[in-house]
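The complex appears here minus one protein chain, its other protein chains still in place.
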Amino acid sequence: MSNPRPIRAIVALGSLTALLATAACSGSQPAAPASGGQQTASSANWDEKGPITYAQGKDTSGNVKGEIDEWNKAHPNEKVTFVELSDSADQQRADMVKRAQAKSGEFSVMSVDIVWTAEFAANGWLEQLPADKAPMDGMLKSAVDGATYFNKLYAYPSTSDGALLYYRKDLLDAAGIKEPPKTWDEMKQICDKVLPGQKGMSCYAGQHQKYEGLTCNIAEAVNSAGGEFITADGKPAVNTEAAIKGVDWMAGWIKDGTIPKEAVTWKEEESRTAFEGGRILFLRNWPYVYNKAVQSKLKGKFEVAPLPGLSGPGVSTLGGHNFGISTFTKNKGTALEFVKWMNSPENQKRRLQKASNAPTVEALYSDAELTKQFPYLPTLYESIKIAKPRPKAVRYSDVTLAIQDSTYAALQGQKDPKQAFDELQTKLESLTK
Amino acid sequence: MSTVHSTAPQQPAERTRLSDEELATLSKPSHDWKWWLGMIGSIVGMGFIILYCILPFYWMIVSSLRLPEDGRSTDLVPNPPSLQNYVAVFDPSNNFVQALINSIVISGVTTLLTLLLGIMAAYALARLRFRLKGLVLSIIIGCSMFPGITLLIPLFKMFTGAYAWFPFNWMNTYQAIIIPSLSFGLPLCVWNLTAFFRQMPVELEQAAMVDGCTPSQAFVKIILPLAAPGVFTTAIITFIAVWNEFMIAYTFGTRPEMFTAVNALSRFTGQYGFDTPWGTIMAAGVILTVPLLIMVLLFQRRIVAGLTAGGVK
Partner (left out) sequence: MATAVETAGADAPAPRSGRRPKKNVLSDGQGGLAGLLISPTMLVILLVVGIPILLSVRESLFRRNDGIDPVTGMIAQGESFVGLQNFTDIFANPQAVPAAWGSVDRLINAFLNTTFFTVVCVVLETAIGVAMAIVMNKAFKGRGLVRASILVPWAIPTMVSAKMWGLMFDADGIVNKLAGHQTLWLADNNASQWAIVIADVWKTAPFIGLLTLAGLQTIPDEVYEAARVDGASAWQQFLRITLPMVKPALVVAVLFRTLDTMRMFDLPWGMIGPGKYYVETLSMFAYFENDAGRYGQAAAYSIVLFLYIVLVAFLFVKLLGAEVVDDPETRAIQDRRRAQRKLAKQQRLSSRAGSTVTTGSASS
């Protein structure tokens, strides 16, 4: 194909296949079908058993090693070799992509970040999981959605993640405020009440440095304002009024200091230390902060709530990992059994207890033992239940960078938010063509 | 080129001292205040240089000696001081010991290989006359100016097995890091050694030849022992260059067990994958810089001589 430029097509997946088939790619050049990678569900041999490998990022908690030992003890003829990859997500992805491009089945089972799932599936690197072999009953709907591409399930939801609003309960109590804010306006009003007594404290911050975290944060802003980056039929829609309201909110708050100016250099940790250091009243962050903050001097002084939105509850960005089975591996039968075993409710429960990974099994969020140990779980459930995945893009790295480019320019005041998102619209349109 | 011939800083230093003192006594009445001004100026200047060079490094050390949770504190001294960051560096999950071993193996093997090849080439370049010597020199020096990224892209494709004619997966192997490292290590080594060999008096070999040695015997028996300090210096400089290299090690070492120390440091994250453990990173930085600094301080005169002779990096 000698296109004038690479077709960096991105395709959003909605629940509506009919729309997809008709609208998403009408008029685009027909692409050559994947030569070696494409497969149909029927081609996989789900009965083949034998030793396999499992690749994932760094096992920081050491829990995975224990799980695999347990599996190997029970399945001496279907041993799983654990391949521990880098702790950097980009490197994990690169490692897996290289194997797949070489059509190597070296990694039989891969722990695939939710945002790569579309790319891997579109390249034909992941085996499609038939519904009868991998039932999704009892799984979080949003997590299943994150493992689905063109209405087919390509991976098994393993962990999930959603954002929480951390707030200083002690200060809100002192000001006589009973409820955490449900909207941005309420948050601002609370700040106006509380902040005058607090020297050096700003109202709110999330992660506004230019990296993947910014994509998560701006996606939340846009979704919470009722907008969407890419609609169900695969069309970019960032120049809509709602989407622009989202970016306007974030840029406006940075401009007027509601979000401290230096927050444009903050990632998760900088914002966490700012919260723990009493420099912000509200913090948007992932659940891991809870475990850290209870050990800090904020112990007992903070609480969590679902994210606020424009006119009602906000929409979190969905995080997490899915287990994918390589198209090129042998012993897919063992692989599937292993995937299901690893993500059984019991193992997910243990993974939450040992590694703080949020489960994809819905029932665990109301498990009495777990909610006692992790008081934020019910709130996290509220957040994840309505969380939305980031745009499902085959060229996700291009899409996320384009989103970051425009957002960051708007946050730094280099561009007017509307202008920035108009440009983003053009860019995404050219990427989806 | 003047740099080649000026590798004895001691003598000029003596000379400066003598003449300045002489000057001071000779021109007492009229130049007194000027002399003092210069003196104070030079002391201030030296102080400035030392602070300039040391202060950022001081900050790294101080930051490494804080409590892990004080990672980004700006207190001028750690309060309270703590070695916890150093303990954290060697936490098994960081694999840092393995990374240090990898760095030693990779830098050591690369240095040995480059020395082996480089000594031969440098001797020929410094002592023998042959056709196309200028071209050979140009190619070698050209390589040391070469942008690494131009090599990395095809090598990356090659080592991941994307070319049918190279059916090996060399990602995360020692050779995948060592072989590309030769591309800058070898020119550096040849360049330095050539400069060293040139400084050695030809008369020694001539004397040996008169005694019936062949040129190669003369080289092994006379030149090599005498050049040992130069070879040693070159080895240190090459070792440091490979030890400090990032792009190659980062590209071909993607698994924790194949990280070099610099690569491992660039990827340190904490327990939850989101943390930037500044204290641990700084401690690791100190750990992998201090051996170099000790080497550099012990052999500073030689290294300065080597750097000025080679003029590379």
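In this document, chain identifiers A and B correspond to the written order of the chains, with residue numbering beginning at 1 in each.
In the analysis below, a residue touches a chain if its C-beta (ideal position, glycine included) is under 8 Å from a C-beta of that chain, and two chains touch if they have at least 3 such contacts.
It should be emphasised that the depicted structure is a prediction, and the values quoted were computed from it without experimental measurement.
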{"item": "Among B:104, B:124 or B:224, the residue in touch with the chain that has been omitted", "value": "B:124"}
{"item": "Touch criterion as defined above, residue of B:78, B:161, B:180 or B:230 at the omitted chain", "value": "B:180"}
{"item": "Hidden partner chain, touching residue among A:127, A:145, A:270 or A:337", "value": "A:270"}
{"item": "Hidden partner chain, residues of chain A it touches", "value": "1-9, 11, 21, 24-26, 28-38, 90, 94, 97, 101, 118, 121-124, 149-150, 209-211, 261-262, 264-266, 270, 394-395, 397-398, 401, 404-405, 408-409, 412, 414-415"}
{"item": "Hidden partner interface residues of chain B, rising order", "value": "1-7, 9, 12-13, 15-17, 19-20, 38, 41-43, 45-46, 48-50, 52-54, 56-57, 59-60, 63, 72, 74, 117-118, 120-121, 123-125, 127-143, 145-158, 179-180, 182-183, 186-187, 190, 198, 202, 205-206, 209, 215-216, 218, 240, 243-244, 246-247, 262, 265-266, 278, 281-282, 285, 288-289, 292-293, 295-297, 300-301, 303-304, 307-308, 311-313"}
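What we mean here is this: only the chains that are shown with their structure count from here on.
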{"item": "Whole-Å gap separating chain A and chain B, where each centre is the average of the chain's CA atoms", "value": "43"}
{"item": "Complex interface listing, chain A residues touching chain B", "value": "57-62, 83-88, 91, 94-95, 98, 101-102, 104, 267-270, 273, 286, 288, 291-292, 296, 356"}
{"item": "Complex contacts: residues of chain B adjacent to chain A", "value": "69, 71-72, 93, 160-162, 169, 171, 254-256, 267, 269-276"}
